[in-house]
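What follows is one structure encoded as structure tokens, with my remarks underneath.
A single protein chain has been omitted; all remaining protein chains appear in their positions.
Our next item is subunit A:
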């Protein structure tokens, strides 16, 4: 089914013990796009990705990946996808080349045929080259740096030339240079037509890489769209106020999207128009005594994210 969306999920639910991690998640990811699932720690990003990658079963709901139903056509779905998890899925005591050759030999083609020893060797060499690991090919993975390990892990997930690739927090714990390298790999994958579904805690990453961003919070998607749409959706501007005393700061901090205790500055979202700004100032400071100064900025994606995932949205999932 080449025209089916890369990922289609409806009503995904998952509960661990008493923790309701996902409560009815719907997703639609078109082919060939980069989609980011954004959420704070514990939001359920890994759970979502593991369900979509067939490693965990949802309690309810259904999903198709690359056109294959995850329940009834799991083997086909597995041949069309790959997952690079949060922790490297490699053997420390094998070399980079051995890891890749082994994965290549275990990979079946879309028709279900097995990869020959020679083909596996060729594929491994190709990937080592492409990920700049040819020099380290015959070293044990144990001796690799964090960035090399991540690249090898990604290479291992590409042996089967998947149509849809899941990346769970691909840049967590990487230094800025390795992060840049990984971003360019993602762009290259996307340029070749692979659908990339990645999770991240970093807005900047989602903003830079993804065509569309879904924000996961409290087990549901609280927003979905391009980064431009998300920014527009919330508000265009942020009003920063400097307060006269710590008591006022403490009283108002819970309503703010941005806070800076050292300077007693709090930020609030607004459309930037005079009526709204005036009303906001009045609401915050009815007697006109606690606000010392104010300024107006364009809201950042961080502000949007913080508004969307403010504790007010947060329900029993985090007790």
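Rule of thumb we're sticking to: a residue touches a chain if its C-beta (ideal position, glycine included) is under 8 Å from a C-beta of that chain, and two chains touch if they have at least 3 such contacts; residues count from 1.
Throughout what follows, contacts and distances are computed from a predicted model.
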Chain not displayed: protein name in its UniProt record ("Molybdopterin-dependent oxidoreductase", "Carbon-monoxide dehydrogenase large subunit", "ATP-binding cassette domain-containing protein" or "Transport permease protein"): "Transport permease protein"
Of A:63, A:90 or A:203, the residue in touch with the unshown chain: A:90
Among A:114, A:232, A:278 or A:297, the residue in touch with the chain that has been omitted: A:114
Option from A:31, A:105, A:130 or A:208 whose C-beta touches the chain left out: A:105
From A:81, A:136, A:167 or A:203, residue that would touch the chain that is not displayed: A:81
Hidden-chain contact residue, picked from the options A:157, A:178 or A:265: A:157
Contacts of subunit A with the absent chain, listed as residue ranges: 53-57, 75, 78-79, 81-83, 85-94, 98, 102-103, 105-108, 114, 140, 156-157, 160
